[in-house]
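Have a look at this one.
This view holds just a subset of the chains, kept in their places.
Naming follows writing order (A, B and C), and every chain is counted from residue 1.
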Amino acid sequence: MYTSEQWLTSLISETPQEGFELTMTLSHRGVKSTQSVPEVLHRLRADYANDANGLTTASQVIAINLL
Amino acid sequence: MYTSEQWLTSLISETPQEGFELTMTLSHRGVKSTQSVPEVLHRLRADYANDANGLTTASQVIAINLL
Amino acid sequence: MYTSEQWLTSLISETPQEGFELTMTLSHRGVKSTQSVPEVLHRLRADYANDANGLTTASQVIAINLL
């Protein structure tokens, strides 16, 4: 849930691609803040990464974070 | 539903990570405003935290709150 | 559907929490404008308030209304 680890120091990125990669990090952290158990995360990640709907929804979260 | 508890005093946060954590709070409160019974919340939270689709949708709500 | 009842006089709120509660009202009214029969609303509300996906989607609507 809430973590003491300092993982997000800035929302500003040097290049568009760094910005895109920041949105990937934010999207992952959104998942990780809901499910923090690594084994479960790993298993569920395989679920959505191997499901058409899961892939489009994951891309949608990245698109929203890129706004 | 509507609560007398003062839980949201500001939408401004000191750091990006505090801002991300505020979006987690807002997302949870959105759920809690729809279902206020703790036992039901706890059971349903386990549902979406252990479902690939549930995790991506939860991350999506956090992303929208971060806009 | 369209109502003669004056329920929305302003989109401006005094405090962040009042703003959050306004988004709850807007979200409910969005549901009510689609289904105005109280008994049906009450029954369906129990459906989504007791379903993991229903809860995250409800929180998503609140997040969008908060933008």
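Rule of thumb we're sticking to: a contact is a pair of C-beta atoms (placed from the backbone, for glycine too) under 8 Å apart; a residue touches a chain by one contact, two chains touch by 3 or more.
Owing to the predicted nature of the structure, the values given are computational and were not obtained by experimental measurement.
Trainee: Considering just this structure file, the complete complex holds how many copies of the sequence, given 3 are shown?
Mentor: 6
Rule of thumb we're sticking to: only the chains that are shown with their structure count from here on.
Trainee: With chains as vertices and touches as edges, which is it: line, ring, star, complete or other?
Mentor: line
Trainee: Measuring centre to centre with CA averages, how many angstrom lie between chain A and chain C?
Mentor: 28
Trainee: Centroid of chain B to centroid of chain C, CA atoms only: how many Å?
Mentor: 16
Trainee: Residue numbers in chain B touching 2 or more other chains?
Mentor: Answer for chain B, listing residues that touch two or more other chains: 48, 51, 53-54, 57-58, 60, 64, 67.
Trainee: What does chain B use to touch chain A in their complex?
Mentor: The contact residues of chain B facing chain A are 15-17, 19-21, 24, 48-60, 62-64, 66-67.
Trainee: Which residues of chain B touch chain C in their complex?
Mentor: For chain B paired with chain C, touching residues are 1-2, 6-11, 26-31, 33-35, 40, 44-45, 47-48, 51, 53-54, 57-58, 60-61, 64-65, 67.
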